[in-house]
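Shown here: the complex without one of its protein chains, the others still in place.
A and B label the chains in the order they appear, each numbered from 1.
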Amino acid sequence: MTAPAEQTTDGAQAPVSAPSIDPAATHLVAELKHTSPLVSCRCDPTGTFVFAGAQDNTVRRWRFADGEQTALAGHNSWVRGLALHPAGQTLFTGGYDGRVIWWEAAAESPVPVRVIEAHAGWVRGIAVSPDGQTLATGGNDHRVRLWSATDGAPLSEFSGHASHVYAVAFHPTGAHLVSVDLKGVVKHWDLSTGAEARQLDASVLYKYDEGFRADIGGAESIAFSPDGGWLACGGTTNVTNAFAGVGNPVVALFDWQTGERRQVHGAKEAYNGVVRGLVFHAQGFLIGASGGGAGGYLLFWKPEEPTEFFQLKLANTARDVDLHPDGVRLAVPQFDGVLRVYSMTPV
Amino acid sequence: MARTVWRRPSTTLFVLAASTIAWAAPLSLAADSASLHERVDSLIGAAHAGPVAERTGDAEFARRVYLDLTGRIPPVAELRTFLAETAADKRASLVDRLLASHEYARHMQITFDCMWMERRGDKHVPAAEWQDYLRKSFALNKPLNQLIREILSADGTVPALRPAAKFYLDREAEPIQLTRDISRLFFGMDLQCTQCHDHPLLDDYKQNDFYGLFAFLNRSVLFTPKGQPAVLGEKAEGDANYKSVFDPETNHAAGPHLPRAAAIEEPRYADGQAYIVPPADGIRPVPKHSRREQLAALATDGANSAFNRNLANRLWAMLMGRGIVHPVGLHHAGNPPSHPALLDMLAAELVAMKFNTKAFLRELALSETYQRSSQAPESAEGAELPPDTFAVAAIKPLTAEQLTASMLEATGSSAARRAALESQLTADPRLHQILQADGKRAALHDSMLEQAAFDLVAANLGAFVALFAKAQPQSEGFEVTVHQALFLANAEPLRSWLRPGGGNLVERLISITDAELLAEELYLSILSRLPNGEEAAEAIELISSGSDDRPAAVAQLAWALLASAEFRLNH
Partner (left out) sequence: MKCTYACGSREHLLARRTFLGHVAAGMGAAAGFGSFARRAVAAQLQQAQKRIIVIYLAGGVSQLESWDPKPGTDTGGPFRAIPTSVPGVNISELLPHTAGQMHRLALVRGINTNENDHGKGSYIMHTGRREDPAITYPHLGSLAAKYLAPEDGALPGYIHITPGGSGLGQQDAAFLGPKYGSVVLGNGQPPQNSVRPEQLSDTDDKLRNELRRRLNDRFVRRRRTAETEAYSYSYEQAAQLMQRRDVFDVTKEPPAELERYGAHDFGRHCLLARRLLEQGVTFVKVSHSNYDTHNENFNFHLEQLGEFDRTFATLIDDLHQRGMLDSTLVVVMSEFGRTPQINHLYGRDHWGTAWSVAMAGCGLHVGSVVGKTNDNGTAVVDREVNGGHLFHTYLRALGLDPAMELSVGGRPIPMADPEAAAIEELLA
């Protein structure tokens, strides 16, 4: 896997070489507190802010430097979908109210710049293309839609999923889009032709619970490796009791080129959890945040190994994870309303 | 005939009368030479001055005692033999044979498994192991107090006794549940209302009794080491503190004591000295003094009258269909025994014979009381003789297991299975020789036959238990549903048993040309009796009616008998 690309936008850092990190030394460095449980988070590409959706329908913004907190109000339901324009100036939020809202990420008190009714029912997943031009959303109406990131105009729609679309992600080249649904069906959309190119199988993430007669699963988290060679989808598996959350954290890892599922990552210890956040580190490993009956964990995996090479127990259940552009810090929004920042600097 | 209404003697009077009879020499028998069953009859007779049912005929007796002691109706061959016997003591001989049989051990296993585990699903001890343990205990005629002691003291660590720990382990050693169940099952006192307060209606059920028993149990803990079977550990501390919901300001503490008995002596240890294996993370604690073991010892040592009376009462109810205290889990001042002196005597005798289950059941089965018919005497026509007089035998619905086993026996499927095994054993000269050679091996042979027949029952039990077993195993009453009737009318198991083949009943019947003999074999096989004139005529007419489908006619007749209330009930 390659080193992170150089930053060229305003306010960016000077070009850096690969940071010196030791995942096994991951430790808490900051607690950013809100009064309502958190459900999602994204770090902005400039490294200035972190954004987190909360159960009070707001999005919280914290400045890393001084912890200053700002409330972004505009949705009237939870915001699970967060995406930042690669230049860092625009925040796109997708909420369970079916809306997508544009925000000026760095404004003193951001207000909605644009609001569109993107889906009937929840927006579950949102992603911005690497060139910053296109926004992709997926929702409970089984649809995947593309929008102009600049003016919100609808560009196209992909149908074919037969259940809720949980996650969407652009391939780092920008030529492909992936969407994953409740049943673990992964659809690869070729953006040059607008057609479905392939379907991959992440059904390890899905279960129909016969006892409770309900479906559980979906890709709660998704990530491409920076070089686009790998696609990871995270969720829960081995579910024996859907209504009590008895199931283990899992990540299905695909070789993008061949489409083959090359690995199923899990935890060494079979505790109850769901991988609700996933991020690839340029230095060749995958980080997952698991939340569930057993509490919160960060899990670190190498692609060739099924179980983690390191695991960190967190103070509270994790709802997502994102990597700070410095490649050193991790932001984990948690159920107790605290966004905890961890650092991988060696001790 | 004029209607006579017989009244029970008043309570005071019969208690006096009974106690007079119990302690003074009876008129016709010296107290010390009267057998237990004679004394039973004396006391029952003394309490009821009215008409009683006639003695059962041999066929009625045989069916009842086979069901009560071996869990199924008599195989027709054995029944014919018994009916033909002329010895005066043939009933006693039959009882002895049945008590010595492998079927008896199996039936007791089933009965006590259902009583003590109440059809729970398996958790920590597989049912098969527990059932084997029970069956072997009954086959060896292990004293019942010893069996219960093993169960109440088990911690699951001793391999040979691990199955006994199922009682505790599958209840997750949860002390409230254990207190409720143990008080009801082993002391005959359903104390569940006293968890929160003294019983509002019953003066002799106290909250202190609940917590006295609880105190023996709440130090035991379920210990589940990773990858290992669960066992019990026990702490050396932990008190039984409680408050009444009617008086939440006052704290009480109960020292361990059996219901309505005094607090017990316990050894005292200095701090840190109370353990053989002190508790630690991942270590099973073992105290020097185990309250659980003490409970087991004190309950079963023959000195606790509640325990003794409960057991005597339950064994009585097994055979008589109704406890002397009824319901059996509810001994208290407001629910007195129908025959107090009788219960006292039975409890004392049970202890005196060292909890010898077979001996005790034998005496009950030989009593005249047990041998009474379930038909009310003509002289009592119109008046109902209260069931607690035992003047008329009670009707007991067959349990799911009895029903399955009896239907298989009735339709000749069990006999066919035994015969098949028998010919296998005979055909193999080596096996045949081994089995003939040694006296003990004959028992092995019988055991194999019983197992073969039971395997057939086990294979069919699922459907029957699902339909016929009570929703609440400890509840009283006969539970009937339309689903049961649909099953018996149309489902495959019965249909296959009524298709001729494999030497089964229908196949044999079809080959009997004499319609009268056919009717006889049919009734003996299924209803365990001869047909009366009306029935024989009806059967003969049906079979000889000229219809060319004799097998169908026979099958319809057989089904009617199987589906009858007479078959469904133990009467």
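The rule is simple: a residue touches a chain if its C-beta (ideal position, glycine included) is under 8 Å from a C-beta of that chain, and two chains touch if they have at least 3 such contacts.
Given the structure is predicted, the values throughout are model-derived calculations rather than measurements.
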Touching the absent chain when the full complex is considered, from B:A77, B:A491 or B:L517: B:A491
Option from B:Q146, B:N241, B:Q424 or B:Q556 whose C-beta touches the chain left out: B:Q556
From B:A240, B:L295, B:A347 or B:A376, residue that would touch the chain that is not displayed: B:A376
Interface residues of chain A (partner: the chain not displayed): 36-37, 55-57, 76-78, 96-97, 122, 140, 210-216, 242-245, 291-293, 316-317, 335
Contact set of chain B toward the excluded chain (per top definition): 176-177, 190, 192-193, 195-197, 200-201, 245, 325-327, 330, 334-335, 374-376, 378, 381, 384, 387, 395, 397, 466-467, 470-472, 475-487, 489-491, 495, 534-535, 538, 542, 552, 556-557, 559-561, 563-566, 568-569, 571
